[in-house]
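This is the structure I want to talk about, given as structure tokens.
Yeah, one chain of the complex is gone here, protein chain that is, but the others are all in their spots.
Then we have chain A:
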């Protein structure tokens, strides 16, 4: 690398600063805006009040969809993590015939835009009677989360030493015991990261949910999206601020446990 040891800012440094600012500022600007005392969506905001946080309670659709999204993301994360971890174990440990093909099949939802996945799922679910149901929505969220879990756990297994498992079985542990006491603790960071990532994938999703939700099963991003198309008020800012702070907690957990750069290792169609 070209190690430039200069104290004064370089052109590259200045451009980098502005690009980072560009990526971060849309989120940073929302939080002060939410404390405005007027009804105008204005920056810099005028005055200071908590009225837009209080007003969230006047709109039950946001409270309901928030709880609904949390539950949906939690159920999605748990199921996707179990399914994905089992698949990654099967591929890495047993290396079945056609492992390469099965792996690309499991990754295939990442290669098709999620909007198209949503349309296809809506058509098919209408045919089999799952359209607009909670199960339909849940299945579609599991679908888009499983590939990430498989990839994370598979990568986590790549440094795993299978002689440990053999040693355990020689010492008389059955295969379940071996998995629980030996394999799982070692791949736990990868499994946990997969679960958090699956949670966020579900919690943030709009493009698949768009075709899956019904009035009784609306997710928070969908509620914000619909509201934003009709009116732009500081109410969106207060709701968004809560989501941003909540997401930051998860992001820091991910960064500490796994490292964000490893998560984005290859193609990702998160939106």
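Please note the rule applied: a residue touches a chain if its C-beta (ideal position, glycine included) is under 8 Å from a C-beta of that chain, and two chains touch if they have at least 3 such contacts; residues count from 1.
Just so it is clear, contacts and distances are computed from a predicted model.
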Chain not present in the shown complex, as UniProt names it (candidates "Cytochrome c oxidase polypeptide III", "Ferritin-like domain-containing protein", "ABC transporter permease" or "(2Fe-2S)-binding protein")
"ABC transporter permease"
Per the definition of touch given earlier, which of A:116, A:167 or A:257 contacts the omitted chain?
A:116
On chain A, the omitted chain is touched by residues 1-4, 10-13, 15-16, 19-20, 22-30, 33, 40-44, 82-84, 86-87, 89-91, 93-97, 102, 105-106, 108-109, 112-117, 119-125, 127, 139-140, 142-143, 146, 150, 200, 203-207, 210-211, 221, 224-225, 228-229, 232, 236-237, 240, 243-244, 247-248, 250-251, 254-255, 260-261, 263-264, 267, 269-271
